[in-house]
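A single protein chain has been omitted; all remaining protein chains appear in their positions.
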Amino acid sequence: MNRSVETMDRYESQSCVPIDSDYREEGKVAWSVQDKLLLGLSPKGYLIQLVRNPVNWAFALIFAIGIPITIGRFIFGLSWVTHSSYDYPWGLFLGFGLFTMVPLSASGFMLGTTVEVFGRDDFKPIERLALLNGLLGYLFAVVFLQVDLGQPWRLIYPMFVSLGPAAVLFLVAWHVATYLSVQVAELVPACSEWMGWPSAKKFIKSIVLGLTIAGIILSTLHQGALGALFTYAPGKVHPLWYSSPFQWFHFFCSSIFAGLSMLIVVSTLCKNFMRWRCDANFLDNLDRQTLGLAKGCSLALITYFVIKIIAIAHDNEWSYLFTGWGMYFVFEIVVGTIVPMIMYTISIRNENASLARVAAAIAVFGIALNRLNTALVVFNWKLYPEIPHWREFVVAITVYSIYIVTYRAVLYRLPILYKWKAQVKVAGN
Amino acid sequence: MVDKKKMLHGGGFIIVLLVIAFGAGYVQAIETSEGPATIILDSIAEYYEPVQFDHALHIEFAENDCAKCHHHTIGTPSTGTGNCILCHKKEAISKIIACRGCHLSDPYSPEGRKVVSERGEVFHKDKPSLKGAYHQFCIACHEEVDGPFTCTGCHERTDKGDAFFHSGKHAPKHTGTPKH
Partner (left out) sequence: MDKMNRRLFLKGGLAGTALGALGLVSKNASASSGFSGYSEGFGVLVDLTRCIGCRTCEAACNKEQQLPEPDKPFDDFSVFDEVHEGGQKRRTSEKAYTIVNKYKVEGHDKPIFRKVQCNHCNEPTCLTSCFVNAYTKTPEGAVTYNSKVCVGCRTCMIACPFYIPAYSYSSVLNPVVKKCIMCYDTRLKFGRPPACAQSCPRETMTFGKRSDLIYQGHQRIRLNPGKYVDHIYGENEVGGTAWMYLSSVPFEDLGFDTTLGNAPIINNVKEFLAIVPMVLTIWPALFAGFHLLATRKNVNNQGHESEKK
């Protein structure tokens, strides 16, 4: 709340409004690139706005500690930031950065499908936010991957140098790479409006259906593939979290409510802390759309829950439920699935968007819990628990903070939360 | 090779004779507790000095029962020590006494590999090499009677051997595991 008030104050004191069109209000002078980058503020005004925001102080602190350590990872090697475990080759960078970020970014293809394929134009106001959430999530999943890879400069090897096409990870690599480009393309319209290049937008519009369907295919497969990766380690993941036939579906299905819930969370943050940037179209429709998303979430959650139970029944793992691990499993299911499921259902019945927002936050937590559990906590359940090195936490937090800052910077500028006002160029200008 | 030479120089005439006798599969129907007094074992002589095996002493340990070691080829064949005798009882081959006569001293060279891999009968395939036979036999007994048990209990290690084991003056300089 503070933040939007502050920014609004600044805008008022400088007697200007957030940029939402090509030209200053008079319709004559075009905004310069600097104006656009600095949100229409003077450089000094922009700086003051930065410094005044307490959130930025927190980021500054994180970066002051985290950036040197992140750089250190590349100078001193992985052994400097991780425990160099042979038994736990994947730590937070993949457990959180890849396995959690990717499902939380499923919003792009979900909303793309809803709007472009099913023609639900009522979800248009939030579509771009969903696309951006998807793009940035994937982008930073790749950043996390780059931090984790032993030889990040070989990232393209699976594509062009040495192909291992029978591996699930091969599919993930190709699909994430392709899907990233699809998402970039899907966001070109927003960019082109902001930059003032209408032709790019037109071109994308013409192929948007193809892009969206490609997005669905790629997403179904790589979201599932992330789960299927664990079927390479059947004995290592605890049986309750593991299922040969259903693992891919668990991951795919949970990515649906993960992506949608993340979208609700992000839109809530925007509504509360970036109100100045949202236009009426976005704000007025938000409650209704949140409930719409909630509907999708509750359906996905129910499906997910049922398949989880079927998986346990299929492998007859009931007895595990009464062990310590079983308790933990029940905890995860109750908190991460049943509670948000019920809250979503109630919120839909009572048309209570605020409740849906709380449910979304819980669901996001639940999905992070599930992915971290599968990749780290219940992985090697027969061996010993591994708590990552503190530097690993610092690097993970730092990269995630860069993600948030980037996210915010884009939201401030591109027409994601607001509609770009089409203006006709005034003749003779 | 080197060690053979060393042995020729340093070892006495008798020893050489005895080794030749055993190495060649010296066939002699010794029914009593005689036999060579010392035998030089040098098949792994790269990392260890050749072993001067005190045969006489071991005869004493075995209470003159040659079959305790030479399983079925001399003395009273005991049961349960090898399957060879089941088929070869009546053949001249069962009169070979020296270990080397049956157990291949170098199963790992190309020629040795060939011999082993061309053995058709699975009994033959599974026959231990000379080194294996010694150590399986010797150590099993040493364990029971508290004889020397570790490598250096019987073999004096050469400098090369120390280097191989990173031991002695070749021991790692640092201690502990600088892993994290």
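By letter and in written order, the chains are A and B; residue numbering begins at 1 in each of them.
In this text, a contact is a pair of C-beta atoms (placed from the backbone, for glycine too) under 8 Å apart; a residue touches a chain by one contact, two chains touch by 3 or more.
Worth saying up front: this structure is predicted, and the values here are computed from it rather than measured.
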| item | value |
| --- | --- |
| Chains in view touching the one left out | A, B |
| Residue of A:Ile217, A:Ile346, A:Ala361 or A:Ile404 in touch with the missing chain, whole complex considered | A:Ile217 |
| Listed residues A:Trp174, A:Trp241 or A:Phe257, member touching the removed chain | A:Trp174 |
| Listed residues A:Ile19, A:Leu38, A:Ile62 or A:Leu78, member touching the removed chain | A:Leu78 |
| Absent-chain interface as seen on chain B, which is shown | 44, 83, 108, 110, 113, 116-117, 122-123, 125-126, 128-129, 131-136, 139, 143, 149-152, 164-168, 170-172, 174-177 |
| Positions on chain A where the hidden chain makes contact | 74-79, 82, 84-87, 89-90, 113, 116-121, 145, 148-152, 154-155, 157-158, 161-175, 178, 205, 208-209, 212-213, 216-218, 220-221, 224-225, 227-229, 231-236, 244-248, 383-386 |
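Rule of thumb we're sticking to: only the chains that are shown with their structure count from here on.
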| item | value |
| --- | --- |
| Whole-Å gap separating chain A and chain B, where each centre is the average of the chain's CA atoms | 69 |
